[in-house]
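Written below as structure tokens is the structure these notes are about.
Here the complex is missing one protein chain, while the rest keep their positions.
The chains carry the letters A and B, assigned in the order they are written, with residues numbered from 1 in each.
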Amino acid sequence: MINTKFTPQTWPEHPEQVTQEGKNKYVGIWIFICSDIVLFASLFATYISLRNKGPAGMEFTSQELFELPLAFVMTMFLLTSSLTSVYAMYQLKKYNFKGVQLWTGATILLGLGFLCLEIYEFYHYVHLGFGYTQSAFSSAFFTLVGTHGLHVIIGLVWMTCLIVRNASRGLNLYNAPKYFVASIYWHFIDVVWVFIFTVVYLMGVLG
Amino acid sequence: MSHDTEIQGRSQAQYEYDRRKSAQQLRKQVINFAIMIFLTFIAFATVVADFAPTFIKPIILLLAGIQVVLQLYSFMHMDDKHAPYIGVISTFVWVGAVIAFTFFLAFNTIVWW
Partner (left out) sequence: MSSVAVTKKKGVGAVIWDYLTTVDHKKLAVLYLFSGLLFFAIAGFEALLMRIQLMYPNSDFISAGTFNELLTMHGTTMLFLAATPLLFAFMNMIVPLQIGARDVAFPFLNSLGFWLFFLGATFLHLSFFLGGAPDAGWTSYASLSLYSPGHGIDFYVLGLQISGAGTLISAINFIVTIITMRAPGMTFMRMPLFTWTTLISSTLILFAFPPLTVGLFLMLVDRMFGANFFDHTMGGNTIIWEHLFWIFGHPEVYILVLPAFGLFSEIIPVFARKRLFGYSSMVFATILIGFLGFMVWAHHMFTVGLGATANAIFAVATMAIAVPTGMKVFNWILTIWGGSIKVTVPMIYALGFIPSFVAGGVTGVMNATAPLDYQIHDSYFVVAHFHYVIVGGIVTAIFASFHFYWPIFFNRTLSEKLGYWTFWIFFIGFHLTFFVQHFLGLMGMPRRVFTYMEGQGWDLFNFISSIGAIMMAVGVLLMVVNMLLSIKSKPVNCRDYWGDGRSLEWAIQTPIPFYNFKQLPLIRGFDAYWIEKQEGNTEGMTYAEPLGDIHMPNNSILPLVMAIGLFIAAFGALYHPDGVSWSIPVMVIGLGITVLAMIIRSVKDDLGYHVHVDEILAIEKELYGKGGNN
């Protein structure tokens, strides 16, 4: 499997599906995502019930705290990184290894941009006094958005490891499914972010 | 090669057909991406425009829902009838969504009352 030499023409149309291991990984990442859906649902539910709840006389509210322009820019970064991931998978189908590496790299860079903006945002809130232990609202906010951020970090490390690991190996039927499941995971991260910007930032500003 | 790997060689015609199909699918996904940007923009715009919250809340939730379904079915290939076991996978995802919805309902009603 590792040593077979392919050309774009002999490379299978669905490289991630032709081996048993590839099929298993494909189904496996989806099943894992189902558990992650419920994990985030629990965190969302907790956040919704603790929004704006704090000690008597707390001066932080979601209406005043959250800044929409920043959230919008972060969304654009993450959404675009999802698109670059789609492009990477297109190159995977075409057996264009350099293309896969390049577009995955682009995904990582955009993801890093998102992460930097988020770290800046957190730093800004802590600076204002809205730290993790400030209130139930702050604990819930940082836990929910922070868990998403942790998932982003994991995704970035994962994709970086893929790029580095395979640099000398090229594409083959053993590592093609690895790229594919990482891409599905990354899309899921974006899906969760859609809910975060809607429920946390948009509904937060609405009051 | 182990016996559980199924590789079928392709003719030149099949190869070119596959390439065209792939390119078409990519174009569809880029269009879907543009729609997602548009939906995001609308959601932000309605909030910034300061309409009444009771109207906007369901609208932005609906927009989020549409965008998520678009992501699932387009970017994540949940619409691909040939993907292995996609029927089973879709069932699991929708069941997960239903359960997630129950949490949302419960925490909105029976935590503070």
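Before moving on, here are some points about what is shown:
We adopt the following convention: a contact is a pair of C-beta atoms (placed from the backbone, for glycine too) under 8 Å apart; a residue touches a chain by one contact, two chains touch by 3 or more.
Nothing here was measured: the structure is a model prediction, and the numbers come from that model.
If you put the hidden chain back, the residue from A:Phe122, A:Phe137 or A:Phe188 that touches it is A:Phe137. Only one residue from A:Val18, A:Cys34 or A:Leu92 touches the chain missing from this view: A:Cys34. Across the interface with the omitted chain, chain A contributes residues 1-2, 20, 23-24, 27-28, 31-32, 34-36, 38-39, 41-43, 45-46, 49-50, 53-55, 58, 132-140, 143, 161, 165, 169, 174. Mapped onto chain B, contacts with the missing chain fall at residues 2-4, 84-85, 88, 92, 95-96, 99, 102-103, 106-107, 109-113.
Keep in mind that, in the parts below, only the chains that are shown with their structure count from here on.
Only residues 1, 4, 8-10, 12-14, 17-20, 23, 26-27, 30-31, 33-35, 37-38, 40-42, 44-46, 48-49, 68, 71-72, 75-76, 79, 82-83, 85-87, 90, 93-94, 173, 184, 187-188, 190-191, 194-195, 197-199, 202-203, 205-207 of chain A touch chain B when the two sit together in their complex. Residues 1-2, 4-10, 12, 15, 18-19, 22, 26, 29-30, 33, 36-37, 40, 43-44, 47-48, 53, 56-57, 60-61, 63-64, 67-68, 71-72, 75-76, 82-85, 88-89, 92-93, 95-97, 99-100, 103-104, 106-108, 111-112 of chain B are the ones that touch chain A when the two sit in their complex.
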